[in-house]
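With one protein chain removed, the remaining protein chains of the complex are shown where they sit.
Showing subunit A:
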Amino acid sequence: MTDPLSPPPRKNPQKRTRVPTRPSHVRSRAALGFAAAAAEGRFMLQTCAECGAVQYPPRDACGSCLSVELNWTDVSPAGRLIADTTVRISTNVYFRERTPWRVGTVRLDIGPSVMCHVHGDVAVDDPVRLSIKLDKSGQGVMFALPQKATPNMEDDPHMREMTCDPKHRRVLITDARNENAPALAQALAEAGASLIFVGEAESWHPYPHRATLEKIANVEIMPLDVTDTASVTELAAEIGGKTDILINNARFVRPGGIMDRGDVIFSRDEMEVNFFGMMRLAQAFGPAMRGRGADGDNSATAWVNILSVYAWSNMPEFGAFSASNAAALSLSQCLRAELLQGGVRVMNVFTGPTEDEWHQPLPPPKVLPAALARAVVGGLKDGLEDVFVGDVAKDLIDRWRAGPKILEREMLDTRGQG
């Protein structure tokens, strides 16, 4: 078992905040497949389409038959730790600050032997579950985990470097008025978040779930309107230095595409909230988060966007909303590049139609607030970058990957039933 992480002490204001450093980020293009797999928490290796050989390390031609048709494929992560060692001295600044650091070799049941980081609860000869995690450089690295979960395993210091666990961290949920705010706050409280700030816009008119939200442990409702730059700046000035995880759940959604609407009023609102809202938040909260990426056990660690899966392919029935989310998805990639310098992860949670008033006439399945909250917290604990929640989102991204143009054509006909 792992020693449980204690609540971090209050910060010593006389000490300089440690500047985030990063492990090596240089990889071959072939090896970037690890980052893609880790982004979704998948365990993938290259597999030769001609002879079926599983490859490690990644390469451009098959090690057995020289075929260049190497496809990243989900494979079994089961293996055994056959050797380990502890690094005590490193020339790399990131590891130098974190030694001793344990590494080892795992022989996978499917063949290859892999150099990897090793969880503290794994001993040599133990069966392991190998996983690919994103490190502070945003690169996919191999991490050997106990085959079965051990108590407090998420508190292993090296594992915590690879994840964005909310335990003992301070979270900002940006939109109290969103129907999913109580479920998000509740899930974060259960995950051990020490403080849950929830931004509230337009406090001059009521909304039904405020009382529920207030009752959740460690919730603090703060004024925040993502369409109002001054409001965003003011809240960042107050709590920007202790926002470890920011969950942007603010969104403006209305049905309708282009000609159904006849004006750009709702589209502007959609852009103001879904696109400019993220940009305002990032300009106000981003710099402090990026600067606090290595600030102890409650360092800044993750930025979460809740986006429509129709950011990938337009759903004409919600056409303008889809477009605003496509813009937000693109902006999130820019944000990812900027926050990466501080080792802060951007996680996009893509959802299909949600169970709320704006999707009421749509047929099920729809994503419930609790399911969305589980996906957010689960994604943080696993340190993911891309999460697809619900059957609709999972199906849509599969179809997008199979052929975006085919999907686009399907979406034209279904008018959103896709």
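Note that in this section a contact is a pair of C-beta atoms (placed from the backbone, for glycine too) under 8 Å apart; a residue touches a chain by one contact, two chains touch by 3 or more; residues count from 1.
As a convention for this text, contacts and distances are computed from a predicted model.
Colleague: Given the options "Peptide/nickel transport system substrate-binding protein", "Branched-chain amino acid ABC transporter permease", "Cyclase family protein" or "Menaquinol:cytochrome c reductase cytochrome b subunit", say which is the protein name UniProt records for the missing chain.
Modeller: This omitted chain is identified in its UniProt record as "Cyclase family protein".
Colleague: Touching the absent chain in the whole complex: find that residue among A:28, A:71, A:99 or A:203.
Modeller: Of these options, the touching residue for the absent chain is A:203.
Colleague: Given that one chain is not shown, which residue among A:49, A:149 or A:265 touches it?
Modeller: Of all options in A:49, A:149 or A:265, contact with the hidden chain holds for A:265.
Colleague: So one chain is hidden, and I want to know which residue out of A:214, A:228, A:297 or A:410 touches that hidden chain in the complete assembly.
Modeller: Of these options, the touching residue for the absent chain is A:228.
Colleague: For subunit A, which residues lie in contact with the unshown chain of the complex?
Modeller: With respect to the unshown chain, the touching residues of subunit A are 202-206, 223, 225, 227-231, 254, 263, 265-266, 269, 357.
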